[in-house]
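Excerpt of the complex: some chains, original placement.
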């Protein structure tokens, strides 16, 4: 879920809540609030807690609420994790600290995640997001971290499927590997991912669900077909144009997109035209 | 196929020929001579041609011989391509020029590949190998290059399955995408690769074939299982320890491995012990 | 200036204030609070403002107080910039937003810096810190940004002196280029930097000042000698071991170092021994 802002870039909790309610009509397993596309890094602590609370209010109990709570310091991460749990999150998604890249050796990361997991009353999901963090946690590091009983899975947005497979082979059976992008959901599932947390699910929920179900049903030709179909639109709203394109697409289909917070600029006119063409080609219509 | 050298690092064509003959007992589609693991960059032009000729002699006509012919200059690549074709190669695998990285814009790469493909009497396969070349050709560049009628496929060793899917979706139907590593064969096939050119096929040909067949048969759970099983041993003979580990493993199973050319050092004793353990765990026995 | 924490990782403003007072005995031009080594990213907004206020109280009026105020969003950066100015900062140091790396095109960065500079009552200094941010702003981007009248300089921690020279040649004359590390102060000055903001000045202020003065006096052989001497110790407290080593060294010489906030771990025993040897070799004694 992107976080919603009004034209003055103030948090528009009601818009975000409406988005959740509309998307709840689909058979999604749950929602992530305050992931990368939720602009976690653009919100104040107070705002983050407001989003957690709004989230639980809007997300029905039969669906999971996962809350992004990763900060640069262990103490901030714990504070946010507790706040999310208190608000009713079912699990927290914790991006690794990355500002002091040179110091984030496996042991430092392990201690960070263990300390957070010890302090958390809800399960912890590790979040690896190299394109934004500038760091890529390797299989051995993830495996070390996975040994904590309260760490139940990972979202990997890097797309390195050989790494996912290496983790899957050696990790505890109940550890859940989640694809971090609809661009490689099927390949990730082919090496043992059980699902995904996908930006594209905001604009193509039915297609994401169909792709997931086709794989689970063993219908690989359908799964592959759906996978190939979604790559272009997924690329448009993630790697190519990112958050503003995702929000633009949400506006286009009748959800609330609105602006991202600056310094993220809105799409320029030419990119917007290209985006709409990509959406239409994929049969996403306003 | 690794290239075989004796203890003085001279080309040992008979050893390489024997390896081919032994591996021909397996239902492999063909052989690649002078890929990265064939130490293409370590051979003189004369030696390269000797390998092409030995290759065709050893490889029976019912199996394909693919020859690595990519050099830094277009003219060298054409010279090697013609020599490989003359020796009887069925296709050539052309790694992109990469030394002048900053100048290798899409247009330069396209002209290079088009010129080579024009000059070649056999089909050309594009080879993308970022870990060694330090460059990663993107989907748009590959798509431009794929428009030449004599360019029939690509080997991608980068493992970016979203990119493979993006290419698959838009490329001509007959274009063959080949996984460049056994570490992601199944995920690559799940986005439209038709097979792979795999270092691990030298030491685990039966397992590679089984994995490929399981996928083609639609038995995803078996394909996934085989995929997860092979990742560790594949990693050992590629990313982790590379050519000397692959050769060590070949020696271990009764093929000829021998030394790599310097500056590549043999495995140290501790790594060798670790490697043998990984092989044994995977049920590769001497 | 590192930020000071007690053993429970709570802000220890008195310790930091004492450090400033002791270091004020040296002929330093001023102090930076809440740069990278000030663990800006580890502090809450409230804590940041406390540090700004403590800083101005401790830093005498004849010395400059520069305050780090760069956040990921433009609005947070403006909020912190205003708070720092209100607290009495002479200038603010603004690290570029970097989480959404793919979106931080020159135009987005320019608008960010221009908006901040418009809103700021004190001058703005651009901060480029690729090792932590994972982004390296190029000369053209810096030149675009430098056109704002309230943007008066840059701190460059990347060490690319050809880039500094390219900027120096084309930028407005009053624009101040500041070396971001004592590891390349003299080379930076040789291409037009006027000084530096240096972590090593916390533990070797006299040597940093001597190096600066030697260059200004035209005594290149002395400047070069001092430059070569400091590289090893500077490397130890920055790139090699970072903040915990800097704090360890401060403890060693009678300033307050204390712990960094987690996930940054304290130096292990072996590294500490190595560090002390490097300090002693450089004639830094307890």
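Letters A, B and C mark the chains as written, and numbering starts fresh at 1 in each.
One rule holds for everything that comes next: a residue touches a chain if its C-beta (ideal position, glycine included) is under 8 Å from a C-beta of that chain, and two chains touch if they have at least 3 such contacts.
All values reported here derive from a predicted model rather than from experimental measurement.
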item: Subunit number of the complete homomer, 3 shown here; value: 4
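Methods note: only the chains that are shown with their structure count from here on.
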item: Interchain contact steps from chain A to chain C (minimum; 1 if touching); value: 1
item: Rotation angle (°) superposing Cα atoms of chain B on chain C, nearest 5; value: 180
item: Farthest chain relative to chain C (centres taken as mean CA coordinates); value: B
item: Innermost chain, where centres are averages of C-alpha coordinates; value: A
item: Geometric centre distance via CA averages, chain C-chain A, whole Å; value: 34
item: Separation of mean Cα positions, chain B and chain A [Å, integer]; value: 35
item: Sequence positions of chain A contacting 2 or more other chains; value: none
item: In the complex, chain B residues that touch chain A; value: 159-162, 165-166, 168-169, 181, 183-184, 186-188, 190-192, 215, 218, 220-221, 223-224, 227-229, 231-232, 234-235
item: Chain C partner contacts - residues on chain A that touch it in the complex; value: 9, 36, 39, 41-42, 44-45, 72-76, 97-104, 107-109, 111-112, 115, 131-135, 239, 242-244, 261-265
